[in-house]
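Only one protein chain is missing; all other protein chains are in place.
Note that the chains are named A, B and C in the order they appear, and that numbering of residues resets to 1 at the start of each chain.
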Amino acid sequence: MESIENRLGLVSFTVDSEPHIRPKEEKCDSCNLKVCLYVCPAKLYRLEEGKIYFNHEGCLECGTCRVACPEDLEWEYPKGGFGVHYQFG
Amino acid sequence: MMKALVFAEKADHFNRISSKLKEMGFEVHGLSFAEANADHLYISEPNYDYASITAAMEKISDDVGPDLVVFSSTKLGKEVSARFAQRKNLPCITECLNLEVEGSSITVSRYSLGGKTIAKLRTSLPGVIAVVADAIEPSEQSFQMNIQDFEIPVSNQIRTVSREEKKREAVGLREADVIICIGRGLRKKEDIELVKELAEKLNAEIGCTRPLSHDYKWLPEERMIGLSGEKVSPKLLISIGVSGQIQHAVGIMNSKTVIAINTDENAPMREHSDYYVVGDLYEIIPELIRNL
Amino acid sequence: MERFDAVVIGGGAAGLGSAYRMAENGMNVLLIERGENVGEKSVYGGRIYSWVFEKYVKGFQDAPVERWVKKERLTFLDERESVSIEYSSDETCSFVAILTKFNRWLAEKVEDAGGLVVSGIKVEDVRLNPLRVVADGEEIGCDAVVIAEGVNPMLAMKLGIRSDWKPEEVAVGVKEVFKLSESEVNSRFDVESDEGVANLFVGYPVFTHGGGFIYTNRDTISVGMVVRVDSAMKNKIEVYDLAEKFRAHRDVAGFLKGGSMIEYSAHLVPEAGIKGVPDALHKDNVMIVGDTAGFVLNRGFTIRGVDFAFYSGVLAADSIKEAMDGGDAGLAGQIYERKVRDSAIIGELEKFRKALDVLENTRFFNDYTRMMVEIMRGIFDVKEESNRLYDVVMEKSRGRKIRMALDFLSAFRGL
Partner (left out) sequence: MKIAVCVKEVYNLEQVKIIKETREPILDVPKKLDDLSRNALEEAIKIREKLGGEVVAISAGSPDLKKTIKEALAMGADRAVIVTDCSNSTPESTALILSKILEKDSYDLIIMGDASSDDYSGQMASRIAEILGLPQITFVSEIKEVSEEKITCVRDMDDYLEVVEADLPCVLSVTNEINEPRIPALKDILKASKKPVETLSANDLGVEIPQPYEIIENLAPEIDRRQEVIEGDAGDVARKLAEIIRREA
C-alpha cells in the first residue's frame, strides 16, 4: 500500500503561505465527531493532545471537509494560480 | 589521429579536459594562460574578453584543423564556445558532464529539464563542446608538450571599466571528507552556530542549498551545493533540514554515505539518503554533539 | 472599467461550453479560471458521453480522446471474489478522456472562436445592479454572468442562488492514475488501441453508497472509488486510503500490476439528482451551470456529468444571445431557466428521480452484492458433489424473498 504522503508526493502544488481553510479552534475542541480526521482524502487533519491541526499544503481542493464538518469551518479556494495542479484530472 | 583544440582559462580545468581527450586518443592542442598539459600548447597573457578569445581560437583552429573544439563550461567558456561555434557554423553543446567518441560522432551527457533528467546527445564531428571540468576525473597521460607563446588579438567590441575578484572564503568543500549541508529547515541565521559546533566535532565543512546562499545570504555563494554550485564527493554527507529538490540532489550524488535529518517523513531527500532521520533537528543535533 | 457581453466563471466543461458557444455566436465573452492553467482543477472518473460534443463542437474529431468505450463492465465485489457482467459492442456513445487535457483542448477551441480565456485569476465576487464581476481588485462589467465554479458553489451561495450541499447529497471521489504501456493496456483489457473499457464496481470495500471504477486511458489507467459523504461520516471510512483498499483487491490489482502511480486526486460529485437542483437557476442575469447547478445523473451503472455540464453551458450561452438579440439582455436568466427546464438535462434527471430511492437502499451495495457472489460460488464450486442453481438461490435468499422481489422491482423501474 502506498502511503497517503507518498501519493501526495505525486501531486504538483503551488502552496500559498496563507492557508485557505481554517478550522475554528474553539469549535473543534468541543466537537465530538471530528469527521475531518477520516473524510479528508489527503489526511490533512491531525489530532494531537485533543487539538485539531490542519495543514493546507497538500489540499486537493475537493470540499469534502466543508460539506462534512458539522461546525462549519472557514473554507475558501486558494488564491488564483495557487493550490493543486492536476495533470490527469 | 583526431585532433582536439582546448581552451580553458584555468590550468586545472585545462588539465582535466586534456587528460580525458588524450585518454580518448586525441592529439591535444590548446590555448591557455599558464602552462598546462597538451601536445601543442599556446600560452598567452590572461585575457577575459570573449571577442579576443574567439578571434584567437579561430586563428588557432584555422591552423590546426581540429575535429573537436572543447571549452571549459565556465561562464566565460560557455560564452566563447557559442560565439566560436556560430562563427564556424558548428553545433555546440554546453554543460557536458561526460563525453565519448565513436567514429566520427561524439556522444555527451548533460542535465536536461532543469536537472530532472540527464540527456545523452550524439552529434557528428567536427563540433564544439563546453565541458564541466569538475565532472571529469583527471588521469595520468603523457603529452608531447610543445609549447609556444601566443599573442591574443585585442578586440574592443566592449570595454572593461573595472574587474574585481569575488571575495571568497577558502572553502574546501570539494576536498572535504565530511560535509554538513544545511537547508531551509534551519529557522534563522543564528542557528548556524549549532551546526558549526557539530562541524567542529566532525572536522567537517559546511555547505548549503541555494536559498540559504542566494536568497537569504546566510552563507557565501561558494558554499552552495547543487546543480549551479558545488558538486561534492565526501565520504560522509550529513544533510540537515534539506528537502532534497533534484537541483540540489545532483550536487551530492557522488557522496559515499548520506545521512539526512528532516521533519518531513516524505521529503524527496529520503530517496537520496542512506540513513533518513525523521525528527526535529533542534532536538537531535545537541544530543548528537553530546554523543560524539 | 472593462466590459464584456458576458463573463463566465470557471474553466471546466460547463464554463468552456458556455464560452465556446458565445464565442462561436460572435459575442464578446471572457472566461476566468482560477487555476494557473485551464483544466488543472477538473477531476472526474474518466468517461464522457459524446453526443453533445458531436452536436456542438466543430472539429470534435481532433479532441484528445484516450479511447472509445467498447466494453462496459459491472462488477460485484466481496472481500475475495467477484461477479462481472460485461457488455461488448462495436457501437459506442462515450469515450474515455483525461479531463484536464480535454478541457485544455476546449479552451483552445474557445480562443480560436474569439473568446478570451484568462487563467490564474480567482473571481472574488459577483455584484448586481449594475452587473459586474470582481477579480484581482478589478471590476469587469457585463450583461450576463455564467457561474460554472464547479461542485463547491461558493459564489452561487454568496448570491443566494443555491444552498450548500448536505453530506447525503454529494459523494467524495478519489482517483489514482497508473502508467502502463499502450500495448499492456490493450492486452490486459483485451481491446484494440482505440478501444476502451469502463468498469464500475459495487460492494467491497465500502458496501454502502458508492463504488469503484476503472477506466482505460491510452497508456494509463484511472482507478478509484466514490463514497457518499454521509456514509463515509457514519461508517468512519478513511477516505484517504479508500483507493488503496480498492485496488488491493485481487480482481483490481491484476490490471495495475507493474504500473507506476503517477497521480492521486480527489473531488466531490453531486449525487442528489433532481433533488440537488435548486428551484431557481438564476438570479437576475447570473446563471448557474454544470456541477454548480447539480446537473449530474447517477443511475448506478452509468454516471453522466460532463455532457450535462457542457450542454447547460451551451443553453446559458444561447439564452444570453436570445435575450440580447431580442433587445433586452436582462431577460437572459429567465430564458435560461425555461430552456433548461425544457431540455434533456431536467428531462433525464426527472425521468430517473426514482433511481435516487433505489440507490438509497444499501442492500444493493451490501446484501445483494454478497448474495450475487455467493450464488456464483454455489454453482461453480464443483467437488465430488455440486449444487443445483435452484437450491443455491433458495438458500441464499432464505427469509428475504419478498423484500428482494420488491427491491429488484424498484430497481427495474427506477434505473
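Definition applied: a residue touches a chain if its C-beta (ideal position, glycine included) is under 8 Å from a C-beta of that chain, and two chains touch if they have at least 3 such contacts.
Small disclaimer: the values here were computed from a predicted structure and weren't measured.
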Missing chain: touched chains present in the view: A, B, C
Residue among B:14, B:33, B:50 or B:143 that touches the chain left out of view: B:50
Residues in subunit B touching the chain absent from view: 48, 50-51, 74-76, 78-83, 85-87, 91-95, 107, 111-114, 116-124, 127, 157-166, 168, 177-178, 202, 214, 235-236, 238, 246, 250, 253, 256-259, 265, 270-280, 283-284, 287-288, 290-292
Subunit C residues that touch the omitted chain in the full complex: 2, 30, 36-37, 40, 101, 104, 111, 116, 118, 121, 135-138, 140, 179, 258-260, 262-263
Positions on subunit A where the hidden chain makes contact: 10, 12, 14, 85, 87
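Simple rule for what comes next: only the chains that are shown with their structure count from here on.
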Chain whose Cα centroid lies nearest the overall Cα centroid: A
Subunit A and subunit B: spacing of chain centres that average the CA atoms, whole Å: 43
Between subunit C and subunit A, distance of the C-alpha-averaged centres to the nearest whole Å: 23
Between subunit C and subunit B, distance of the C-alpha-averaged centres to the nearest whole Å: 52
Shared-contact residues (touching 2 or more other chains) in subunit A: 8
Per-residue overlap in subunit B, given as positions that touch at least 2 other chains: none
Subunit B-facing residues of subunit A, complex: 3, 5-6, 8-9
Residues of subunit A that touch subunit C when the two form their complex: 1-2, 4, 7-8, 10-11, 14, 33, 35, 38-43, 60-64, 66-68, 75-89
Subunit C - residues contacting subunit A, complex: 34-37, 39-44, 98-100, 119-122, 135-136, 151-152, 154, 164-167, 170, 172, 174, 176-177, 220, 222, 229, 232-233, 236-242, 244, 248, 261-268
